[in-house]
Structures are given as C-alpha cells and as structure tokens.
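Take a look at the following structure, please.
Removed: one protein chain of the complex. Kept in place: all other protein chains.
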Amino acid sequence: MGKTVKNSSILSRGCFQNSFLAQAWLVIVLAVSFGTALAFVQISLSEVIAANKLDETLTQVPALVWGENAAQYAADINIPLEIIPGTVSVKKGQKTTYYPLYRVSRGKVISGWVVKARGQGYADNIEVLIGVDPDVETITGLFILEQKETPGLGNKITFPAWREQFAGRKTAKPFVVVKEKSTASNTIDTVTGATISSRSVADIVNQTVIDIKGRLTSQTVHTGEGQ
Amino acid sequence: MSKLPTPSERFIQGILPENPVYRQLLGLCPTLAVTNGLKPALTMAVAVGLVLLCANVIVSLIRDLLKPHLRIVIFTLTIATFVTIVDQVLSAYMYQMSKTLGPYIPLIIVNCIIICRCEVCASRQGPLAAAGDAVGQSLGFGLALASIAAVREILGTGMLLGIPMLPAAWPPWVIMVLPPGAFLTFGLLLAGVNWIRAWRTNRPQRGN
Partner (left out) sequence: MEYLFDIFLIAIGAALINNFVFYYFVGICPFIGVSRQVDMAVGMGSAVTFVMIIAVFISWTVTSLVLVQGAPVSSWVAGFFMSSEQAAKIDLTILAYIVYIFSISSSVQFVEMYMRKFYPPLYKSFGVFLPLITTNCAILFACLTVMSKVVGVENPAEAWDLGRALVLGIFGGLGFTIAIVIMAGIREELDLCDIPVPFRGAAITLIVGGIIAMAFMGFTGVDSGIRTALM
C-alpha cells in the first residue's frame, strides 16, 4: 500500500476513510450478531441468576427463625411456611437506613422475622441476617452473609460456634463483647485475636434491634400480587 | 518468512516453553488475585480457556477480512462478548464461585493473553492452529495458576480443596492468602522457574 506512506494528512485521511467505510460493515455485522447472542443469553439466564441471588438469603431464613434442627425437620416432612419480604426504613437526621426483612409465618401464626442488616467491620462492610421472634424480644439466629475480614482471624465470625452465642439471647440489654468468659445475659465472647470484628457484629445487631423494635407491623410487608 | 507453527506445535508450545505466565509474563492480574485457593484458580483457568478458544476460532475464521485500522476493535468486541456470556453462565450455575471471583471475570476482557494470542496466532493462521494454540496456552495458564494456588492454599490454610495436607500442629501462614503472599509466592516460583531453565541450558548436552 504505497499511498499510506505519503505524509500528507489529506491523502491519508482519504485512504483512512475509504478503508474505514469498507471495514465498518464487518464491525456492524459482528456487533449485531453478538448483540443477538447476548440477548439470547440474557433471556435464558436472567431468571436463574435472580433466583440464585434470592435463594442465598431465603435458604437461611427457616434455620434463623426456628434453629437448624427444627428447620431441617420441617423441610424433611414438608411443612409449608410463608416467607414474605418487606422493608423497614428508619430516618435519622439526613440519612435513611433501609432494612430488608422477611416475615416467616405458618398459617396465620407469625413465627418470626429475619432482618438483613449491614455495618462497618474491621476491613470492609459486614452484612448479616438476624432472626428475631415476633416481638423482637429474643434473637433466634445469626448468619453472616458477606464479610471481608482477615482470613483465619476476623473470618471466624462466620463459624457456627461463635454465631450460636446469639441464639436465644434476650434483646433487653445491648450486647457487649468481652474477652473473659462471663455468664451475664448480654455478653458475647470475642473471637480470639479479632475483637474489632466481633464488636462490629454485636454493634450491628444492637443497632438493628433499636431500629426495628416497635416498627414491625402488618404494613411492613409487601402483600398482594406482583411483589 | 519462517513457516508458521502447526496446530500441534502451537499446542505443545503453549504449555511450558511459551507459558503465558512464567515465560511471557502476561495475564498477571488474575494470577495474583484468584490464586488464594485452588478451586477459584482452576475456575478462572477454565473461564479464560473458554474465552480464548472462542475468540481465537472466531478471529481465525474472519482473519482474511481484517484490516489494520479496525483490527483491535474487532478483537475487543469479540472478547467482550464471550466474557459476558461466560460471566452470565457462571452466575447462573456456579453462583458462589462467581461471587468469590467477583470482578476478575470481567477483567478477562483486558487479559493480555487473549489479545496477544488473537494478534499473534489467530489473525494469521487457520481455525485448527488457532484452536490448538488456545488449548495449549490455556493449559499453560492453568498449570501456572494451579502451581501458585497450591502453594498459597497449603501454606496459608493447611488444606487443599478441603483436605488437610499439613499436620494440625502447623500454624497456618495467613499472609499467604493475603495480597503480599501472592506477590512473594509468584516471585519465588518465577525465580525457581528461571533457575531451572538456566540449569537445563547450561548442563552438558547428552549427545543431542
């Protein structure tokens, strides 16, 4: 291609336009075919992905309200239960905090609520699921959804052995994380070497209890179709 | 002009002699990021392999229609499409793994390995050679990732894929699964590979 060697900008611009136009058809054809392929992929997979996201939370809900064994028993003998989503929004000054939650009921009886809360941990945000009884008097379960704490140290807040400390505790007094073992009703033993991570989780639980106590009514959930 | 390598030559070259990570030093971002466990490392290698294979074959099929100006645009478009498809499939069928790998799956789009192979091999040779090249390079990539991931996971957690490999009394070197561990492990392994290569070229030939 001897023409492109010439330095004249007008001449090379003309050649560029020529080959550009000649080439544009290939890009357009590829773009259309790839776009179609992507649309096809989206149509077939978007529901599966949305279901995955929801399942992540929903599979934890029965165990958080009834405890692992009872939830497993209920699943084994196929006891039907309704899990209805809702939101509580709490306005503090300029900021509004949203708590997505699920009301778990069997027939007409409300078994409990599961609230998704998040807060600052040691390294990054921690997202938890807190199971509470209908009056928010007792914590029935705790599950860590997302955390980026130090592996081997702060990571241990995800272990069942540590989380179980919260199950069955009354919410009358805020939880306090302590280093020495104590038998008071509102103390939680810290993870060895990860006091900040442990405290962060306790703070999230305390703040959530304060925020949602008294706010859970029948209006909280999205009833009706299309929700 | 020298003869272009055959498909099987491309395949063999990609695994060790022209290993994308240890020899060409390409695609280092996922190499350091996802190797804190063997499972994420292998998933990433398979994902890169699929994208590389599809992109190489498509580019090779249209190689006669490519001209200099829009070459890179077409490579990028092809690679981005296949990465999107792989990402969607991973989110649908391996949801937890896709969360672990996070933003590193879409970062396959700018993975130097794929663009480099499209440029060097797929735009010049037929689909068979391109496919052989893709499979070879992906195997090499997988091997490199697996080697780093194995070291990091065993030293960092004492386990490999959930199977304890070290005695329980050994305290895990948590730093290995954190960012500094990635740099150090890869640096030391790379030095080891360089040393082995130098040893092999310098030892007396066996009458070859």
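A and B are the chain letters, set down in written order, and residue numbers restart from 1 in every chain.
Criterion: a residue touches a chain if its C-beta (ideal position, glycine included) is under 8 Å from a C-beta of that chain, and two chains touch if they have at least 3 such contacts.
Keep in mind that what you see is a predicted model, and the values were worked out from it rather than measured.
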Residue among B:L4, B:L61 or B:L188 touching the omitted chain: B:L188
Omitted-chain contact residue, chosen from B:L42, B:V57 or B:L77: B:L77
Interface residues of subunit B (partner: the chain not displayed): 25-26, 28-29, 32-33, 72-73, 76-77, 80-81, 83-84, 87-88, 103, 106-107, 109-110, 112, 115, 175, 178-184, 186-188, 190-192, 194-195, 198
For subunit A, the residues touching the chain missing from this view: 34-35, 38-39, 41-42, 46, 94-96, 98, 100, 120-123, 150, 196, 200
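Note that in this section only the chains that are shown with their structure count from here on.
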Rounded Å distance between subunit A and subunit B, as computed from the means of their C-alpha atoms: 32
Parts of subunit B lying in touch with subunit A, wherever the complex brings them together: 62, 65-67, 69-70, 73-74, 77-78, 81, 84-85, 88-89, 91-93, 95, 156-157, 172, 174, 177-178
Parts of subunit A lying in touch with subunit B, wherever the complex brings them together: 16, 19-20, 22-24, 26-27, 30-31, 34, 37-38, 41-42, 45, 48-49, 52-53, 56, 150-153
